[in-house]
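Data block below; observations after.
As you look at this complex, bear in mind that one protein chain is not there, while each of the others sits in place.
Chain naming follows the written order as A and B, and within any one chain the residues start at number 1.
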Amino acid sequence: MKRILCLCHDVTDADIARAVRLGYDHPETIKRFTGALMGPCQGRSCAELVLDAIARETGVDPAMLRTPTSRPPSFPVRMALLAGGERVDR
Amino acid sequence: MAVPGIARGPLRPRYDAVIIGGGLQGVALAYELARKGMRDVCVVEASYPGAGASGRNGELIRSAFSSPEWATLFEISLRKWHTLSAELDVNVLFTPAGYLVLASTEADFRRCRLAAERHRQLGIRTDLLDARSVCQAVPALNPDRVAGGLFQRDGGFAHHDAVVWGYVRAAAWQGVEVHPFTTVTGIRVEGGRVTGVETTCGTISTPMVVDAAGGQAREVAALAGVALPTRTLRLEAFVTEALRPFLRPGVALLSLLGYCHQTTRGEFVGGTEQRIMEPEDSLRTTLVGLRDACQKFVDVFPLLAGVRLIRQWAGVVDLTPDLAPVLGPAPEVEGFWLDCGWIYGFMGAPGAALLLARAIVDGRMPAPLAPFTVERLYTGRLIKEASLVVASPESAA
Partner (left out) sequence: MSKRVAFTFEGRTVSAEEGQSIGAALHAAGVRTLSWSSKYRRPRGLRCVRGVCPSCTVRVDGLPGVLACTTPVRGGEVVERIRPAVPWFPADRLSRLAPAGFYYEHLARQPRLWRRAERLLARLAGQAEPPAPNAVATGGFQERSVDLLVVGAGRTGLTAAIEGARSGRSVLVVERDYVAGGRLLSEPNGRELAERLVAEVRATGAEVLLSAIDLGVDDDGVHGVVHPGGLIALHARDVRFATGTYDREIALPDGDRPGVMLASGVQRLLVRERVRPGTRAVIVEVAREGDPIARLLAAAGIEVVARCAPGEVRSIRGRPAVTAIQLARGRLRCDLVVVAAGSRPADELVRQADLTKRAV
């Protein structure tokens, strides 16, 4: 029986608890250690769940945890759609 | 805490050495210093360890450079990479799948041929491959963009975060204190020697400071009154959705100024530079950079046309006039050492840390380090390295 937090990479609540126990208790490092938030949904489905789990495990107020940085592209894009026009680097 | 091995208590009033910068250079050096018997080593890092270039780079590793200076240093580093996981007891996911420099034009191929000859002379094993062999080794390549290549079998890539974590933990075992979320605000210099470091978490007295602050190394050096003739460059990278394995070695696109590899999880990670790049220290990405990367990579790997790019990011590096790192003591300030100016800092860290620790503890510059001292930037004895997949300084605006 599993509680999946990160659907993209199958990261469970047990995984977050374990990561925190090991010492990865910062949103950025737990992300890199477990792979949570790094899939195609970029945390859309899981960021809140993961941060809540970190807060629970570390006893920290969830409001103190900053969601890892949102970066472009806001949604996945097929690379050919970005390759048009004159070559940028002539 | 952020990562395992972080110091639990506050900064102590005094250390034998303070390393500014908790990236790969800083934590690797701390580990090597402790291994050589130095007690009371402290690393101060403004964010979490590896938050800078160490956590943003393209993860590629090679030692196939054309100059004896680069080849020697990076060969020492490459040898360490092959045994690093065992040494740190953390699997840094070093994958020696090989490093291919792709020649897309005849001019590229000539450069590769020259480089191959230099490698032979320097005792570095590389294979000069014709177009057909390259296409066989990497079927995903667009044959129209392949004129040949240069392959280093012993090269490859590793997981950039895991290496930082490994060094932090190994350093901690040796008694090193790594203090994250601690920003350096000043460096005390009295009578021409370092006496202490001021931080947001307190002041430390120390006779030795190492500037391993990567993209902020110039600012840190200025705190000690040392002027570094570097300029800051922003590099952009991207990652795609995961796919079944289609690319084994790491690949550098020689004249397209790009580099890439496919991770174990199946994601394609890459980045490109443009020939003309303004100095920039922003960590935000650009549409121009995104378009450049997509234009070049879709051209060279046509299957990427239909692949989803999911994230873009940037990192900054501090560049010296000859693109080689600055390693060694700063002559103006006694006790102030430099470990910065890297563009290939990720692959060079294990070797540089080992050698720099020897220089610091033994009081003698090991021969492989000697060409990289800061003096060369003033005397004009710049290192000429022809095998860099980066925009050359002359083309910088």
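Just so we're on the same page, a contact is a pair of C-beta atoms (placed from the backbone, for glycine too) under 8 Å apart; a residue touches a chain by one contact, two chains touch by 3 or more.
Not measured: the values here are computed from a predicted model.
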| item | value |
| --- | --- |
| Chain not shown: contacting residue from B:Leu102, B:Ala115 or B:Ala162 | B:Ala162 |
| Of B:Tyr31, B:Phe94 or B:Tyr259, the residue in touch with the unshown chain | B:Phe94 |
| Sole contact to the chain not displayed, among B:Arg14, B:Arg39, B:Arg265 or B:Arg381 | B:Arg265 |
| Positions on chain A contacted by the hidden chain, ascending | 1-5, 7-15, 18-19, 22, 24, 28, 33-36, 39-42, 44-46, 48-49, 67, 69-86 |
| For chain B, the residues touching the chain missing from this view | 47, 51, 82-83, 85-86, 88-96, 140, 142, 159, 162, 165, 241-246, 264-266, 280-288, 290-291, 298, 302-303, 305-308 |
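The rule is simple: only the chains that are shown with their structure count from here on.
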| item | value |
| --- | --- |
| Sites on chain B touched by chain A in the complex | 1-6, 48, 51, 55, 161, 165, 240-242, 256-257, 265, 272, 274-275, 285, 288, 290-292, 294-299, 304-313 |
| Contacting residues of chain A [partner chain B, same complex] | 22-26, 28-29, 32-33, 35, 38-40, 42, 71-73, 76-80, 82-83, 85, 87-90 |
